[in-house]
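Some chains have been omitted; the remaining ones sit where they do in the full complex.
Chain nomenclature is as follows: A and B, assigned in order of appearance, with residue numbering initiated at 1 for each chain independently.
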């Protein structure tokens, strides 16, 4: 069994944002030499997500508006977590809707994707350095 | 390490629906010959889900009503994604709540399930051909 580990560092300029990380994941898969296996991609922080969906800016606007409706940032005093001095309780909730991680099949040395699948990092409490983990296993 | 890949094709007659795909996943696991490992099952389309829950029609009605409340289909003009000519922005949102994929343990050559676990495909923009990926790895 082969394995390969890669950490991506990034920092979004705004509190919230979506970043397409498919090229970095594909590169890690290719570096691993794995032909058949799985790749796990996860946020290493608990106010961020990794998810798979469409690379379409209108949709990303819709996600942003919808998540803000489901779990509003303000009033920050609404959340007990924010009594600790944080203002990011909403980000912990939004991350649960969008998920922490994805697991993607590797077939014939590449991501085994449908026609529109792209991997995104979703940031809900940005403007600070965050990390993403890519773990490849297989043969 | 062994691996096995299977693609399921299906088309739901209505826009939304839930299909129990446990038999197909179990068959793929048995064909793989894997005794100990993992199986990944994911929608290859971004307006559909794979999830694990109960095979009970009342519950499926509740999921349908609840998802429609959380992310209504209409008015379609509410969503920027639909400015592209699509009318399925709500389906991209519903899929995030229900998830893209499941990973299930294989123990002694079978799905290692609790008493009520069943694997479902959840369609939120049907009436067209879609695919599901089953990837088995292990030994």
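One rule holds for everything that comes next: a contact is a pair of C-beta atoms (placed from the backbone, for glycine too) under 8 Å apart; a residue touches a chain by one contact, two chains touch by 3 or more.
Owing to the predicted nature of the structure, the values given are computational and were not obtained by experimental measurement.
Chemist: Total copies in the complex, given 2 are shown here: how many?
Modeler: Assembly-level count of identical protein chains is 3.
Methods note: only the chains that are shown with their structure count from here on.
Chemist: Which whole number of Å gives the spacing of the CA centres of chain A and chain B?
Modeler: Centres of chain A and chain B (C-alpha means) sit 20 Å apart.
Chemist: For the complex, which residues does chain A have touching chain B?
Modeler: Listed in rising order, the residues of chain A that touch chain B are 1, 36-38, 51-54, 56-59, 61-63, 66, 70, 97-99, 102-105, 107, 112-117, 137-139.
Chemist: Show me the residue ranges of chain B that touch chain A in the complex, using the header's touch definition.
Modeler: Result: residues 1, 3, 5, 38, 40, 42-46, 70-71, 79-84, 89, 92-93, 95-97, 99-101, 103, 131, 133, 135, 137 of chain B touch chain A.
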